[in-house]
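Here the complex is missing one protein chain, while the rest keep their positions.
We call the chains A and B, going by the order they appear; numbering starts again at 1 in every chain.
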Amino acid sequence: MTELADPPKESFRLGMLIYDTRYRSLTIQVVALIGFLVLVGWLINNTANNLATLGKPINFSFLNDTAGYDINQRLLDYNSQSTHWRAAVMGLLNTLLVAFLGCVTATIIGIVVGVLRLSNNWLVARLMTIYVETFRNVPVLLWIVFSMALLIETLPSPRDFRGDDPAASMVLFDSVAITNRGIYIPEPLFSRGFGDIPVFPDRSSEACVAPEPGALLNDSCGLFQISLNLIAILAVTGAGLWGSRRIRRRADRIQAETGDRPTTWYLRLGVALVPLVGLLWALGFHLGLPELKGFNFVGGTHLRNSLIALWFALSLYTASFIAEIVRGGILAISKGQTEAAAALGLRPKRIMNLVILPQALRIIIPPLISQYLNLTKNSSLAIAVGYMDLTGTLMGITLNQSGRELEAVLLGMLIYLGISLSISGVMNWYNNRVKLVER
Amino acid sequence: MHKTQFVRTQMLEPEEPPVSSRGMVGWLHANLFSNAFNAVLSLLSLAAIYWILSQVLPWMFSPTWYGTSLENCREINGPAGGACWGVIRERWLQLLFGFYPSELYWRPIATFLLLAVALAPVLFTSVPRKLMYFTAVYPFLMPWLLWGGSIWNPIVAAMGFALGYGVYRVIYDHFGNLAASIGALVAPVLWWLFLAAPASSLLQGVIPLGIEPVQSRLFGGFMLSLTIGVVGIALSLPLGILLALGRQSDLLIVRSLSVGFIEFIRGVPLITLLFVASTLLNIFMPPGTNFDIILRVIIMVTLFAAAYMAEVIRGGLAALPRGQYEAADALGLDFWLAQRLVIMPQALKISIPGIVSTFIGMFKDTTLVSIIGLLDPLGLLRSIRADANWNGIVWELYGFVALLFFIACFSMSRYSLYLERKLRTGHQ
Partner (left out) sequence: MKKSVFVGALALAGLSAGVAAAGTLDDVKARGKLNCGTNTGLVGFAAPDANGEWKGFDVAVCRALAAAVLGDAMAVEFVPTTGKTRFTALASGEIDVLARNTTWTFTRDVDLKFDFVGVNYYDGQGFMVPKSLGVSSAKELDGATICIQTGTTTELNLADFFRKNNISYEPVPVETDNEAQQQYLAGACDAYTTDASGLAAVRATFENPQDQILLPEIISKEPLGPLVRHGDNEWGDVVRWTLFALVAAEELGITSANIEELSNGTDNPEINRILGTEGSLGEMLGLDPLWAKRAISAGGNYGELFEKNIGVNTPIGLARGLNAQWTEGGLQYAPPFR
């Protein structure tokens, strides 16, 4: 056994650094810190030596070089003459897009399946169990490749739409084309639109010189562009909703004062919708339908196969986990709660909404956060189906073409870390809010 | 007075329940058609099941087990089409063992059977405790069996631990706990770094005992996934425990280092860590060192798993009642003794289901190594499809690999469930 610590009045001795509990923690920490710094220093030193031997000092300037490759799904303006940096941004946006879509659908499917697993319908409950077990126990990478193959092999190719007696035809009044290159859906178009405003325009660049006074600027001007139409629509919608809310508040007040609630639904609907419809009409809103022209469908919005396969596989895979979380959360609420609520005279739907779900949510949300994080991280497997996300651009083609492994991988990791930390930050904030409401 | 009275002398047999609630019909009514919504759901499900089976079954049952190439299968199947199972017959051993020499297949098989034996005392309480000794020996046995080479390598490696223990005892008697701990840490490290290799070759020179060495790049298929998974989890366990303790510690610097490490690893996708393994790890090491790719992958997978393991164990630590800590303190145990005798045995037991599910996750994640060019089952698919005979085959191979993964992961998750249930009753 260790000796007892010396009485405190004695003067400081070196041994006290270890045996005196007051100093020991400090000693341990200093030793740990020194150990850590030595390790980091050793790694950095090795890296520097190796890079010097290879003749490739760390240098991020390759990001400003011309990328030279094309990206099929671009959320902002990009072409093969843009920089590697811009290619990385396109990748990041694609990552965020598929992660966001995936999280939304995974949550919806997960909740539905989780509830259905508890259903008293024997067949449905069994089917859902089979779904959950199959998806949970097979690697997600396999599912991604699998769904891609499924889309490619089973859907008709555009050439099947051709000819007098085509093997396939468009659906929903000829407005949606489902092909094995992806799904083409109508896109919103404005014949009298306001145009876009460039953000951070570089006035000296060629793209920002208007061809004639008053004409719209070139697409590639500025860092990115904001559609004025979108802003106008958002503003009008927001104002409409605000107005509708005011009317509801007023109705509430009148009801509280007089006991009679004025009929306001048509007023509220009108306030919310009429200005919006008016604006859309003024802008010349119409749908751009996809049509078969040349090799492909042209027009409309093209949801590519790679996006759909990735989205589909990630959502189904993650949903199988979320379903289990939801089921666990509901089962964890004791039956007494339901019975007590029923005794209070609440109807089943209100029991679920007012009693069970708020309590279950508290259990569900923390593991849900980590599922969202997993989904986002798994989206990096996009590379297997050729979806150009961050791993496909920055850590894929850019890395390959520039040969800058260290810089590209480190930068990529930092970006992913940033995304993960922001997701968990937002979700934790939400979690805390739910907690406060609860207690 | 009326003399007549009616007394039932014989009870009536209870009526049968109505047809709608007994037998087949009753079951159907209760379970499938209890209301309109359920009926619709049931019919939809039935339709879905029928549709899927009618698509898959005719394709599955195709007499192509002895097909020699895709063309051959096409001839056998005729215009109706169907699966081409010949590829599975020809390649299933490769999918399981990769390029491991076929005459040595007994070694990986023995390794993973013995793994079950070694894990038994940890996982099942009914197994004799004596087996624990085997569990302790197994970590040395496993690499030797898989990679082969001289028997002295694992023995010499194990001697490092014996040496550490011996040094601890000797110094402890003369200089006390602290010096002994430092000695017990330093001596084995020195042994491994400088003396182990010569000692091993010396012993091998005197008594040559060994089995044929196998290069790790011959590893492939499921064996590779299992090896990476098992070794990664085993190595990450001690690291994870340290990280979990570090994260719970009151010491600011230790805690922030642990938190930083855990959050960093958990914040990045595994694939980026594998990129580090495949492209950067050699750059981080002193010039001249060269780990082979499988070892590099194992290192990164271990770090990855350690972060998740730390969170699982932290959960286990948090689940322990506060009283256990206080009781250990009250007995006058110092930190490490308390951890070793009181806290860890209980916390680890609670964490086993979490550890198992971390393992399942990691085992599934090993498929990612195909992206960096290792020939795990998915990577092998690519190579097999590059064989001119099998070029163009998709579903058979995917299906086979998915089935194998499903069997492995499903049985593990069932076990974890069973364990969870058992542990829960233990606590009530």
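In this text, a contact is a pair of C-beta atoms (placed from the backbone, for glycine too) under 8 Å apart; a residue touches a chain by one contact, two chains touch by 3 or more.
Remember, predicted model here, so these are calculated numbers, not experimental data.
When the omitted chain is restored, the residue from B:Phe161, B:Phe264 or B:Tyr325 that touches it is B:Phe161. Contact with the undisplayed chain is limited, among A:Ala177, A:Leu289, A:Ile383 or A:Ile423, to A:Ile383.
Looking at B:Leu218, B:Leu251 or B:Leu333, the residue that reaches the missing chain in the full complex is B:Leu218. Only one of the listed residues, B:Pro121, B:Gly267, B:Gly316 or B:Gly379, touches the absent chain: B:Gly379.
Note on the undisplayed chain: of the listed residues A:Thr129, A:Asn296 or A:Thr338, the one touching it is A:Asn296.
Considering the complete assembly, subunit A touches the hidden chain via residues 54-56, 68-72, 80-81, 148-149, 152-153, 157-160, 180-181, 293-296, 298, 305-306, 383-384, 386, 388, 392, 396-397, 399-401, 403, 405.
Residues of subunit B that touch the chain left out of the display are 70, 74, 90-91, 94, 98-99, 102, 135-136, 139-140, 142-144, 146-147, 149, 153-154, 156-158, 160-161, 188, 192, 196-197, 200, 215-218, 231, 234-235, 237-238, 241, 275, 278-280, 282-283, 287-288, 290-295, 298, 371-375, 379, 382-388, 391-392, 394.
One rule holds in what follows: only the chains that are shown with their structure count from here on.
We define each chain's centre as the mean of its Cα atoms; on that basis subunit A and subunit B are separated by 30 Å. Put simply, subunit A touches subunit B in their complex at residues 2, 18, 25, 28-30, 32-33, 36, 43, 46-47, 49-51, 53-54, 119-124, 127, 133-134, 136-142, 145-146, 149, 153, 373, 377-378, 380-381, 383-384, 391, 395, 399, 405-406, 409, 412-413, 416-417, 420-421. Remark: subunit B residues 30-32, 34, 38, 41-42, 45-46, 48-49, 176-178, 250-254, 257, 263-264, 266-272, 275-276, 279-280, 282-287, 334, 360, 364-365, 367-368, 370-371, 378, 394-395, 398, 401-402, 405-406, 409-410, 413 touch subunit A in the complex.
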